[in-house]
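A single protein chain has been removed from this complex, and every other one stays in its place.
When the chains are written out, they are named A, B and C in that same order, and each has its own residue count from 1.
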Amino acid sequence: MIIVMDHRVGDDKIEAVLVRLERLGFQIHLSRGVERTIIGAIGERGHLIGVDLEVMPGVEKVVPILQPYKLASRTFKEEGTVIRVGNLEIGGDTIHVMAGPCAVESREQLLCAAQMVKDAGATILRGGAFKPRTSPYSFHGLEEEGLELLAEAREATGLLIVTEVMDARTLPLVARYTDILQIGARNMQNFFLLREIAKVDKPVVLKRGPSATIEEWLMAAEYIMSGGNYNVILCERGIRSFESYTRNTLDLTSVPVVKYLSHLPVIVDPSHAIGKWRFVPPMAKAALAAGADGLIVEVHPNPVEALCDGPQSLMPEKFAAMMNDLRQVAAVMGRRMP
Amino acid sequence: MIIVMDHRVGDDKIEAVLVRLERLGFQIHLSRGVERTIIGAIGERGHLIGVDLEVMPGVEKVVPILQPYKLASRTFKEEGTVIRVGNLEIGGDTIHVMAGPCAVESREQLLCAAQMVKDAGATILRGGAFKPRTSPYSFHGLEEEGLELLAEAREATGLLIVTEVMDARTLPLVARYTDILQIGARNMQNFFLLREIAKVDKPVVLKRGPSATIEEWLMAAEYIMSGGNYNVILCERGIRSFESYTRNTLDLTSVPVVKYLSHLPVIVDPSHAIGKWRFVPPMAKAALAAGADGLIVEVHPNPVEALCDGPQSLMPEKFAAMMNDLRQVAAVMGRRMP
Amino acid sequence: MIIVMDHRVGDDKIEAVLVRLERLGFQIHLSRGVERTIIGAIGERGHLIGVDLEVMPGVEKVVPILQPYKLASRTFKEEGTVIRVGNLEIGGDTIHVMAGPCAVESREQLLCAAQMVKDAGATILRGGAFKPRTSPYSFHGLEEEGLELLAEAREATGLLIVTEVMDARTLPLVARYTDILQIGARNMQNFFLLREIAKVDKPVVLKRGPSATIEEWLMAAEYIMSGGNYNVILCERGIRSFESYTRNTLDLTSVPVVKYLSHLPVIVDPSHAIGKWRFVPPMAKAALAAGADGLIVEVHPNPVEALCDGPQSLMPEKFAAMMNDLRQVAAVMGRRMP
Partner (left out) sequence: MIIVMDHRVGDDKIEAVLVRLERLGFQIHLSRGVERTIIGAIGERGHLIGVDLEVMPGVEKVVPILQPYKLASRTFKEEGTVIRVGNLEIGGDTIHVMAGPCAVESREQLLCAAQMVKDAGATILRGGAFKPRTSPYSFHGLEEEGLELLAEAREATGLLIVTEVMDARTLPLVARYTDILQIGARNMQNFFLLREIAKVDKPVVLKRGPSATIEEWLMAAEYIMSGGNYNVILCERGIRSFESYTRNTLDLTSVPVVKYLSHLPVIVDPSHAIGKWRFVPPMAKAALAAGADGLIVEVHPNPVEALCDGPQSLMPEKFAAMMNDLRQVAAVMGRRMP
């Protein structure tokens, strides 16, 4: 940690900071410059709990040097983490695609979607039973009935399932049904939920919050890991920027960055990031080329009307075409798809 | 709602959208232009639950016209809402300042802070008993003990208290102690929590999420109101932008905007928005000049060392000076401070 | 400057950086920690011209400590700068309001607007003769004819004039007519233009770029000052964020921040920042309360139809009402308006 002291400050102010740091157990290096005096403090972040050095008179800024996360970092664990779920491995050579409808709407819809995405090569079925919605007047999901349908679709197809948990109270219920828990973007810093999920023995897909820095995202992973659950799969799903043509701005550079900073696997959700179907296939390919370990994609079995029978229902065809392209990109990246 | 159809699209695609809209109960106006065909659809948003028109072939964009919130809007209620809590009125002529430490740390700290902010003119004591922290290794608050200390400080000073509730499970506990519930910025879209708070008979300070648009913020208020709790106090606390000199970017323009769109009272939290004490007093004054109904400010009784006795502890003096300045700004705005 | 070395790096990499820094003339402090090695380098930024330490193997990050601007900083000049133009002083006790139409459209429009804003208390007339427009198909200003009309309005009213210069080639022309030059937000980093303006003996209003940090804004001022023109008036006009209800996000906190970091006067342009007339008066008041030295405001003499005669033309009335309110806010701030 580096403390930069204001140039207009007297020696007593510098002294006060030095005394404080020493009491907190830090080793100190002082460099007096003409315009600024710089204090280097070496010690553990833990010493700083409850301490806010920036309020001390004369302190201009405090620059942290170490990353605030440990368990999630490559410093802690050099080799990439491979997470086993069912008979699949996430983060290994094989790239897995999680696909399915946004929300579980009915038995027919879900079973039809499940079969389609399985046929195209997906290995994990996604579908929301509890839906976070911006409006209180929107559809909020079938809840337990939705979970039962997901379980039935797993039975019928052999796909594993991933579904969102929105609250600590419904966590036991969701965990009973699902193979992989998902924490939505808006809940990335719901610390109560993170700590409860830490106690569950299921892998977790942790979506990046729309205004979360990479560091905050890794800190959210650290919450789960520090509570005992090491099976965290990070999921980039776009951040909020001024560009409004797409719903969010897919920050694909976060993929190689996170793989550099952390040992955890990273997947990408182009559907929620972009919000427009047309641009999902090119960005799914780009995600793999950037080094992603997998994808989570929304597939509408029949985006317009009824279920599984509309002739205009091109979406599953487009998904299958995309999967074929992805297979080739995966090969170029030295990886394979099931 | 306006649906813009791609110019490259055939009549069958336009027809399909028209049929769909009619089935959903919308009235339709069709305008065929040379480059675009535009469909105006008049009806209730409720008709659109679970419907995603943008996936229909040929639909280029869907432009909503009506605001998605009702109960929170000025259209619904013309006159400004005044919220009564204890013997105070928030949103009326009197401007109330909520002040106190970030976290409740000890009996001495809190009682000392409470007395100081009361002497300077604050009417409501703030202090965190449950603290959301980016790091799992940080101090997370005294929890119930902190709530008890807040209650004791209320007893001792006559100040009302406001404190954050982080989770639906601890809501009954927090609600038992506090006068005003606070929903933190990171929980603004924790929809489970919003729906639970809707059932509690206490006013709620609803902080704007760091990446929430004004519309999303009002939708979060709508969640609480549509569940039966109309006593929502909106709180601007800065949004995330590229500028990193301050912790967030205080979007003070949201104050007159929200007062134009909604009848709810609005307060401002300059402390969390800015993150640097030095700039809180000028921005507190600016907030009142922009039309805010109140402020919530962090006051460190002794930001550096021990409690209530450090000679260098200028902070409470600065708070008192700020309160004197605020009184003058309030007068210019035709309002008063207690 | 602090150089943080990757923990995975060998001693030879650290040695290479040390050798490099010494050759560049820096004094060095080395702190070897368990997880990171930190190199403190004290010396002049000038030593780093053309050097990019971050590409050296093993360098994780380079943290600059000193501000990159000198002439614009409070470190260089403690007391606030007061800029004299005509018989006015900007940055002193008196708050000046620059007002007028967006673009000079005709003689009648401009003279009418000038008289109105003068009557309401403005001291400087604004109006664009050269207009930067997002679309090539929009009106680009009357150019020299517009400048002549501005000069005529000055003659008629005694107001000083401020107008935008868009390009180094038209700078001599614009400088011949205007009292104050304005650099638009999109040109804040047009370095050729900055260097040319540095040679002109006229005060400059330097608008903050929509994606410029405070530091970059001060660096743009430094360009002008380092070329010899010390009369720079900074102008906050909103930054780009995800919020789209207003055109930009007025970052009013930049006012006290810039006054802390720099000795230059700061004014605020609420009109361009917000883009909606309704919210200009409250934010103008907030700007003064935050400590601004002045304002620049768009006034439409008749925003709807003809010039100076529409009965529905409330705008100049609203401007006059705003000026009355501002006078009171100025008084509270210990300042005055003419």
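Heads up, the rule we're going with is that a residue touches a chain if its C-beta (ideal position, glycine included) is under 8 Å from a C-beta of that chain, and two chains touch if they have at least 3 such contacts.
Being a predicted model, the structure only gives us computed values, none of them experimental.
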Which of C:Arg36, C:His96 or C:Arg240 contacts the chain that the document leaves out: C:Arg240
Hidden-chain contact residue, picked from the options B:His96, B:Arg154 or B:Arg240: B:Arg240
Listed residues C:Thr37, C:Asn190, C:Thr246 or C:Ser262, member touching the removed chain: C:Asn190
Residues from chain B at the interface with the omitted partner, ascending: 2, 4, 7, 29, 31, 33, 35-36, 38, 40, 42, 63, 65-66, 75, 240-242, 244
Missing-chain contacts mapped onto chain A: 211, 213-215, 239-246, 249-257, 260, 273-274, 278-279, 282-283, 285-291, 325, 328-329, 331-332
Residues of chain C in contact with the chain not shown: 16, 20, 45-46, 49-50, 52, 54-57, 68, 103, 105, 132-140, 166-170, 186-187, 189-195, 209-211, 216, 219, 222-223, 226-227, 240, 276-277, 300, 303-305, 312, 314-315
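In the analysis below, only the chains that are shown with their structure count from here on.
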Chain whose Cα centroid lies at the greatest distance from that of chain B: C
Interface numbering overlap (same over half, different under half) for chain A and chain C: same
Chain B and chain C: spacing of chain centres that average the CA atoms, whole Å: 31
Between chain B and chain A, distance of the C-alpha-averaged centres to the nearest whole Å: 26
Chain A-chain C separation of Cα centroids, rounded to whole Å: 39
Numbers and ranges of chain B residues touching at least 2 other chains: 211, 240
